[in-house]
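All protein chains but one are shown at their positions in the complex.
Chain nomenclature is as follows: A and B, assigned in order of appearance, with residue numbering initiated at 1 for each chain independently.
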Amino acid sequence: MSLVTVTDLTKHFADNTAVNNVSLSIDKGKCIALLGPNGAGKTTTIKMLAGLLKPTFGTIQFEGSEERDYRNLIGYLPQYPAFYRWMTGKEYLVYAAELSGLPDGEAKEKAEELLKMMGIEEAAKRRISTYSGGMKQRLGLAQAMIHDPKLLILDEPVSALDPVGRYEVLEMIRKLKEKTTILFSTHILHDAEEVSDDIYIIRNGEIVLSGTLQELQEEHQQPVIVIETAEKNEEWLGQLETYAFVANVASTRAEIRIEVNDVDEARNQILKDILSFNIKVKTFKVGYTSLEDLFIKKVTE
Amino acid sequence: MGQWFILFKKECMESWRNYKWLWMPSVFLILGLMQPITTYYLPDILATAGELPEGSEISIPIPPAPDVIAATFGQFSQIGILVLVLASMGIVAGERASGTASMILARPVSRFSFISAKWAAMLLLTWLSYLVGYAGSWYYTFLLIGEVEATNAIGAFFVYGLWLTFAVTLTVFFSTILKNAGIVAFLSIGSLLVISALSHTLTKLLAWSPGRLSVHASSIVSTGEGADHFFLALSVSIGIIIVLLILAYYLFKQKELVE
Partner (left out) sequence: MDLNWALIAPVIILEFILMIVALVDVIKSDDTNGPKWLWVLVILFIGFLGPILYFVIGRKR
């Protein structure tokens, strides 16, 4: 069941098209990763979803909400959250809650609950100007959650953090996943693999690949034969590319990666070649391409 | 509690933490008190300066009380306006530049409330500071120089206050459409200076200008009545203030929040 349906979302700026015909289907209860290199259009897409940028065209449709202003249904954490430095953490959360329409008493309760959940309750009464980067990120998550939004939108929630902070925030997202639907952007595949159910790979403003984590792993993985040799044999490399079972050959000085369609046939032929071309093999490995390979292929091709 | 009031309360709290509630009234009060004091002691000051030739009698007449109030307006028009512009230059621009605005506007907050709450909070602070300074000036003038009729003084207070309101509204307007607070201050002070100077020279052509409000206020404090075309200037000024505010909202609504 789709909570949000995004259709043909496009954003032209004066000198470029940042997002082009992006369609997403965000299912209720899922965690969706928008994965892509820097400058791919992730932030622009997210800002349109958060209502801060107007799409050039395309629609964003919330399930069951005919209203155009769906801002109360989303919680938004920008890439660089900026708070009022003169407020305390708790004051900011209460302010955010009240602006989202929570009554006074409830806002305070909710603020305390979230400060505890994010593990920053000791800093509740300190000015935000004294907070560390990790604490600000938690406060950012707390303010995004405070009105129990149907969809949580997080723009690069972990990229500015050190490894420890990164781990902690990812754990937090895993926890939040139980309660709500999440869309987050990242340029790191590992982060997407860690917590997401569905992945959209975006490049130059366009979705180049999408699916569940499992689908991507199963459908797009290809058998690969990796051979480490003592020296490069150009003649043999040339011949390899002519075989029907070979999909792609990539070689560095010492390593040859052969993506193949038929593993058994490939293995037999290549082993024969190794003998006839007298290749000095150090290792011979049959395996599958990883999601990493797919991601790199998709964002560089 | 209504959303507008929540935004308004936040602005007031920010001004409190920034010490604006301390220094803005202080500046106006210092200016207001110093004007009657220097007027009263001016002959003495000149005498001790000792630049006059031997034997010459100094006779500098102490001006009538209403003129001292009018001179106070002159003080408010310089340092007072400068202080108001500096205090409000970053009111919207700062939030856009830092990115705090986009986190607030991703919530169901209307952009009109966002702007108008800031404007209203700044005006509350302005009028309070001005009231304190004006009352101080009036009281010291009464002690040192002489009485000013209450109805005249109160009438002039509101008319000159409208000029300050215009100045703040103009600054808020620039702050809404520009991101750099320094440029906001520069443009605000520049245009206020030009408006004021032109309105004092082209009196006929610009009879409607808010820049004439200080002339009317000075006239009211001594005669009880505004100068020529007083009601024209009054109503046009109120009109311009409203239009500026609506225009600020309209332009802000078109703005896309990219940091």
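FYI, a contact is a pair of C-beta atoms (placed from the backbone, for glycine too) under 8 Å apart; a residue touches a chain by one contact, two chains touch by 3 or more.
Predicted, not measured: the structure shown is a model, and the values here were computed from it.
Among the residues B:I37, B:L131 or B:I154, only B:I37 touches the chain that is left out of the figure. Screening B:P66, B:G90, B:G211 or B:G226 for touch with the missing chain picks out B:G90. Counting over the whole complex, chain B has residues 18-20, 22-23, 26-27, 29-30, 33-34, 37, 41, 44-45, 47-48, 79, 83, 86-87, 90, 94, 98, 140, 143-144 touching the chain that is not drawn.
Methods note: only the chains that are shown with their structure count from here on.
Chain A and chain B have Cα centroids separated by 51 Å. The touching residues of chain A, when paired with chain B in their complex, are 47, 50-54, 69, 71-72, 74, 76, 78, 80-84, 86, 95-96, 98-101, 104, 143, 147. The touching residues of chain B, when paired with chain A in their complex, are 1, 3, 6-7, 10, 14, 17-18, 98-100, 102-109, 256-259.
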